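Yeah, one chain of the complex is gone here, protein chain that is, but the others are all in their spots.
This part shows chain A:
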Amino acid sequence: MKIYDTLIIGSGPAGLAAAVYASRAMLDFAVIEQAAVSGGQMMNTSEIDNYPGFASADGFSLSAKMREHAESLGAGFITDHIQEVKRQEQNFLLIGEQGEYLTKTVIAASGARHRKLGVAGEDRLAGKGVSYCATCDGAFFRGRTVAVVGGGNTAAEDALYLANLCEKVYLVHRRDNLRAGRALAERVLNNPKIQPVWNSQVLEIDGENRVERILLNTEEELILDGVFIAVGVRPNSEWIPSTVSKDEGGFIKADETGVTSVPGFFAAGDLRTKKLRQIITAASDGANAVASVEHFLQIRR
């Protein structure tokens, strides 16, 4: 079996930046992705205002540009879903649904996905008014009343996006101020269609065949048609070997070098422990991880 210098798992901004850097470092590598379309969570974003050089990109175009960039430098892409990683002498054996791959190093960049609220009615009414993607499902709530749950950047962006379509947007947050960046938070607070509901947690999402109301811990009840949940992310780390140290949330313990507790196994992007999960910090991680791979391969040689 062929032995790669490195395999990059995931094709969001971290994986695609790693692909660009790995091409330029002339490593023998490939990107393994679950679907033959890149972007990860960028695909859920309608408007990206904070990636330098792209004043108002949408997630799909920015993803496509990053992928084209990697492809133009010769990066190869494999569609597969990695299930397990095993040690084989000095190398890693990656076991996917479609095949097996042998590599000297791994760059884990499989990112994160939305977290659930974990309240009654959430699963039952998913797709019936409960949504995790404002840009996907907002259009179904044109002229209606919805709530966004959360207080971070995603919640703020979702609330603003929905305010363009909906009659009214409640922003339900457990604290009394937003965690979102200041410019974004101010736009939210100044938007007449957005009504913040502070110091409140959702206890239940209710409705017969579709969402009709949510019940809050303040005993308040909001009558509405949709609930958009933006309460952070959880890592896609199910495939990561148990020898790689993780924090209690399942994020891989690593600093910006991407070095983990297992030599030769690196982490980049939303998957690792970090303060700020943004496209630019993910891209930065991809570059750093390749530098770490190069360093590792040099020492091992």
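Just so it is clear, contacts are C-beta pairs under 8 Å (C-beta built on N, C-alpha and C of every residue); 3 or more make two chains touch, one makes a residue touch a chain; residues count from 1.
The definition used in the following text is that contacts and distances are computed from a predicted model.
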"Branched-chain amino acid ABC transporter permease", "Dihydroorotate dehydrogenase B (NAD(+)), electron transfer subunit", "Sulfurtransferase TusA family protein" or "Thioredoxin" - which is the UniProt name of the missing chain: "Thioredoxin"
Among A:Ala25, A:Ile78, A:Leu102 or A:Ala126, residue touching the chain not depicted: A:Ala126
Among A:Asp49, A:Glu68, A:Glu97 or A:Asp247, residue touching the chain not depicted: A:Glu97
Selected residue (touches chain absent from view) among A:Ala36, A:Leu73 or A:Leu189: A:Ala36
Missing-chain contacts mapped onto chain A: 34-37, 39, 42-45, 59-60, 79, 81, 97, 126-129, 131-133, 135-137, 139-140, 209-210, 226
